[in-house]
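The structure is given below, and queries will be raised subsequently.
Yeah, one chain of the complex is gone here, protein chain that is, but the others are all in their spots.
Going in written order, the chains are labelled A, B and C, and every chain counts its residues from 1.
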Amino acid sequence: MSNFKLTAQTPLNGFDQNFGSASDGIKVSELLGHSLVSMAMPDDQKDALAKNIKAAYDVNLPEIGKFTASTVDNTRILRLQQEQCFVLFENKAANEANDTSSNAVPHIREKTKDAAYLSDQSDSWVMLKLSGKNVKTALERVCPIDLQPPAFNTFSVTRTAMEHLSVIIMQEGENEYLLFSPRSSAKSFMHMILTSIENVS
Amino acid sequence: MIINHPLLGPRDASEFVYLGDACLMNRPAWVGERIEGEDANDAKTAEALQQYHDYVHLRQNNAGEHKELWYHEQGDRSWLVVTRNTITHEIYNVELAKDVALANKTARASQGGKK
Amino acid sequence: MRNSGFRYTGFRYSGFKVIKEALTGHKGWKPVWRTPEPKKEYDIIIIGGGGHGLATAHYLASRYNITNVAVLEKGWIGGGNVGRNTTIIRSNYLHPENQPFYELSMKLWEGLEQDLNYNAMVSQRGVLNLSHSDSQNDAYVRRGNSMIMSGADAQLLDQEGVRELYPFLDFDNARFPIKGGLLQKRGGTVRHDAVAWGYARGADSRGVDIIQNCEVTGFLIKDGKCTGVKTNKGDIGAKKVASCVAGSSSRVMSQAGMNLPIESHVLQAFVSEGLKPIIDGVITFGAGHFYISQSDKGGLVFGGDLDMYNSYAQRGNLPVVEDVCEIGMAILPAIGRAKLLRNWGGVMDMSMDGSPFIDRTHIKGLYFNGGWCYGGFKATPASGFCYAHLLATDTPHEVAKGFRLDRFQTGNVIDENGRGAQPNTH
């Protein structure tokens, strides 16, 4: 009988801070309580998958470079590649000390009914939420993507590189962004974001 | 440089990794299993070695239009076939390599059918 | 005929001559090379008036007494990579097919001024390769031993040894701390343009025709034998034709129907404004691609990686500029306030294994020299010497016998950094 218990840690220990004034400042907070599952789509299963997604989430498979949002588990489906999506969803268990993050893939499998190859990515990324009037000005220092509409707007998502780091950026609303970067370099990623804010404040 | 990705639109070339001449997609077919002690082996092997030598080492190095492979490593992980001028760097065409590879395969198959 | 009983048409350069001319208004200086019209036929035609082509001509004339030679240059001599590199010389290679060749080159550099009676400012202030890890250190030991075994010099430095030489490197705050280095004291720099001019003067003074603005537009090939070249100045016959055009190799040789195991890539180089001396020798980074030295005029001369894509454009793009300066700052944070003055690009003949070719082709009378990757400048004397040897004797020079065009068929590849058939990584 095991006497041991494992406890979970998030990459940035739940970082949550405001920089600058409420009116034109920037809020930076780690996104918690979510799971992320990669969903690879075989060519001959795409229609079936789209149907299953529609049934489960009442949303269509997004176009490449977009994400769709469903109220079911607050799920967002990010279409980063032609043959692959990321499914980001609220997962209460993911936050509990002794989570079995093993529930993420089965959860999505249930929804997609084996029409996709799934792989848990929940622990692969550090996820930061950036919001506030000045966010674009700060991101201008590191993000090569044109964040002005119509090039990029709410429901846009893409992967790029910032300061030698791989970053997925998605726009959730006016002046609201979610950024993912590989977990092992979370500290460098955080430094990159905070330096940008510092440099433009 | 900017590569106009067929799915994602214009992206800075620094997001990509360059491989080289698109002929690297045309990997020679497998020579097949060679049974030890068979006379035909040597000739078969020599021919295959020559094919592979050319495939691996003799690439197009045009001054002008050049079809080449780029990998969108900091993007959607797709391999692209980019047609670019190596003197002016002008880019004429960008395609998904997978589409090109499938088309080549179909073309080869139909050619084979004619024979 | 000009090629027998030839004497120096010019005159010897010396301090005395400089003083004499200064006092008499510099009226006595003559052209460093003549401007001849091409003859109908030569014993040997060298295509390409760059460093290697001119060196080949010089050694053909001075060592093999073959002077009925023309060097055809499509622009102005020395206008290619010999005039746009970062001027480093070294013989610090690993493989037995390479190292003795580069060591021969180093020895020729060491006697160059006296050989040419031209001061190309060969300056042996040392080449230091920094190491940043134990396995890199192991690789340097292996390489240093290869160097010594070929007769070259090498020294392994620990961190203190490096600090003694260059106290202002970033020892304390570096992302990739400096653990030590491999030093070749005989390495250094040479004034690049002067190499072309000195060899041109040496060849010309022995009767070689250097013909500028003469572009080769095709080969005269009959029954598998090359008998000359077509040019914008008309057909010129030759018993032997020797291509020596670096980044233009594929272009030129395609006119003979050859497809080479070479890709052309652009390499950028950089120079800062003139500064009082701060860096004595050459320093290279070990956790990325970067090399720097300071010229006798005071400019920091540095460079790094290729732009990575095939190009004949002789200009590069911004990512490499940033990468190079990032590395510069990583090892030498004191150069931050030095200003970059100019950056340019040259076309590199990148071979499939990173090593060159000096070889006959399958066409009789047609010879090929190329595939120098970034390493062409330091190789100039030995490349010319060994090419001259091959052209004169039809046998490869002992130290260049590995540089064969068929080595990818046999598997005798000479891959210094183990990247395989990926030219832009060599």
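Everything that follows uses one rule, which is that a residue touches a chain if its C-beta (ideal position, glycine included) is under 8 Å from a C-beta of that chain, and two chains touch if they have at least 3 such contacts.
Please note the rule applied: contacts and distances are computed from a predicted model.
Undergrad: Looking only at the UniProt record of the hidden chain, which name from "Na+/H+ antiporter subunit C", "L-arabinose ABC transporter ATP-binding protein AraG", "Spermidine/putrescine transport system permease protein PotB" or "Sarcosine oxidase subunit alpha" is the right one?
TA: "Sarcosine oxidase subunit alpha"
Undergrad: Which of the visible chains would the unseen chain be in contact with across the whole complex?
TA: Taking every chain of the complex into account, the missing one touches A, B, C.
Undergrad: Identify the residue among C:R63, C:K107, C:R251 or C:R315 that touches the chain left out of the display.
TA: The one listed residue touching the chain not shown is C:R315.
Undergrad: Mind pulling the subunit B residues that touch the left-out chain?
TA: Touching the chain left out of view, subunit B contributes residues 1-2, 10, 12, 17, 19, 24-25, 27-28, 30-31, 33-34, 45, 48-49, 52-53, 55-56, 69, 71, 73, 77-79, 88-91, 96-98, 101-102, 105.
Undergrad: Residues of subunit A in contact with the chain that isn't shown?
TA: 1-10, 38, 40, 42-44, 83-84, 98-102, 117, 119-125, 140-146, 148, 151, 163-165, 182-189, 191-192, 195, 198-199
Undergrad: Give me the subunit C residues in contact with the hidden chain, please.
TA: 13-15, 17-19, 22-23, 26, 29-35, 75-76, 78-79, 83, 96, 99-100, 113-114, 117-125, 132-135, 137-151, 154-156, 168, 170, 173-177, 191, 193-194, 197-198, 212, 272-278, 287, 294-300, 313-315, 317-318, 321-322, 324-330, 333-344, 409-413, 415, 417-421
As a convention for this text, only the chains that are shown with their structure count from here on.
Undergrad: Which integer distance in Å separates the CA centroid of subunit A from that of subunit C?
TA: 51
Undergrad: Mind pulling the subunit C residues that touch 2 or more other chains?
TA: none
Undergrad: For subunit C, which residues are in contact with subunit B within the complex?
TA: My answer: residues 250-251, 259-264, 308-313, 317, 319, 352, 408-409, 421-424.
Undergrad: In the complex, go through subunit A and note every residue touching subunit B.
TA: 64-65, 80-82, 144, 151, 158-161, 166
Undergrad: Hey, which residues of subunit B end up touching subunit A in the complex?
TA: Those residues of subunit B that touch subunit A are 7-9, 11-12, 14-15, 74-78, 96.
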